[in-house]
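Take a look at the following structure, please.
In this view, the complex is presented without one of its protein chains, the others remaining in place.
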Amino acid sequence: MNKSFDIEKVMNLIKTFAEKRDWDQFHSPKNISMALAVESSELLEIFQWLKEEQSWEVMKDEKTSVAVKDEIADVAVYLLRLCDLLSVDLESAIVDKMKKNGEKYPSELVRGSSKKYDEY
Amino acid sequence: MNKSFDIEKVMNLIKTFAEKRDWDQFHSPKNISMALAVESSELLEIFQWLKEEQSWEVMKDEKTSVAVKDEIADVAVYLLRLCDLLSVDLESAIVDKMKKNGEKYPSELVRGSSKKYDEY
Amino acid sequence: MNKSFDIEKVMNLIKTFAEKRDWDQFHSPKNISMALAVESSELLEIFQWLKEEQSWEVMKDEKTSVAVKDEIADVAVYLLRLCDLLSVDLESAIVDKMKKNGEKYPSELVRGSSKKYDEY
Partner (left out) sequence: MNKSFDIEKVMNLIKTFAEKRDWDQFHSPKNISMALAVESSELLEIFQWLKEEQSWEVMKDEKTSVAVKDEIADVAVYLLRLCDLLSVDLESAIVDKMKKNGEKYPSELVRGSSKKYDEY
């Protein structure tokens, strides 16, 4: 599972999908940032009334499991579309950000705490 | 650019980061769906007052460019974290969803229109 | 508490604030809908790592209490701004929507369940 992710294939799939529908005209970075927020909230909606413990069980129900996968996919699609439009290399962006996070949240300082970095 | 994405490496990086800080206790799927929505909105915030045309220029300003990459990374981190927690294979999820989208939005029907599928 | 709410006074306060700063140019309904989503997520952020039980205690901590009030205010400001820009009467909109909700979710049918209306 998730042993591989062919980002070039997936990005081309998304790009071609938009081009075939002449949807590029709607896909400004501003609009894509909106669509990304909308899809993130559709994922949020699945979890809104669940107890935390119940949220671990969502994949056991066939219908909910499909909904979770579909909404995760929708978020990923717009995130990858934005990376494509703005020429962001996703792996580098993540690695760079995780490094900054490591400096903001040194493990010996923050262990077991959920405070924000500016509260330390 | 984005020729490759080592999803296994990145997922391990994220997982280890949380483990070293004993943050697994906070990372229920419910809470991660909240963090994902929060980070998506931080990306949205960058674009909120920009004209669509201006949104194409965000990478030309050094400070904004870093902010865009950081927020894209934050969204990706929580999305991948959720995939890990719920054992979702991201590439399959995207490919499956794009296939459904293709059926919901046949290109000959929707060309150049931004209506929702239930408006056709 | 909340015995009264002078909506006309508050709307004028918000409108004048924007005018004095020449911010009307940024306040299209589209942009305000983005700002509203951003502020809603800042409220969400306060609760993201809290247990449900802990979320009842947020007003007991002085700093968190102020943050909650500030973020609730920010959401309200953009919501009222949008009502002003689009000439929406908020009380009527709420009363009308609650009536529809009552029809979508008849109390005898949905009692104690958090399912969505299309799942019944």
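Side notes on the structure shown:
All chains are identified by letter, namely A, B and C, in their written order; residue positions are counted from 1 within each chain.
What we mean here is this: contacts are C-beta pairs under 8 Å (C-beta built on N, C-alpha and C of every residue); 3 or more make two chains touch, one makes a residue touch a chain.
What you are looking at is a predicted structure, and each value in this text was computed from that prediction instead of being measured.
Interface residues of subunit C facing the missing partner chain: 1-8, 10-11, 13-14, 17, 20-23, 25-26, 28-31, 33-34, 36-37, 40-41, 43-44, 46-47, 50-56, 58-59, 68-70, 72-77, 79, 82-91, 93-98, 100-102, 105, 107, 110-112, 114.
Although one chain is hidden here, its contacts on subunit A can still be listed: residues 26, 31, 34-35, 37-38, 40-42, 44-45, 47-49. Listed for subunit B, the residues touching the missing chain in the whole complex are 34, 37, 49, 51-52, 114.
Criterion: only the chains that are shown with their structure count from here on.
Chain geometry summary: the mean Cα position of subunit A and that of subunit B are 3 Å apart.
We define each chain's centre as the mean of its Cα atoms; on that basis subunit B and subunit C are separated by 25 Å.
Residues of subunit B found to touch two or more other chains are 26, 31, 34, 37, 40-41, 44, 47.
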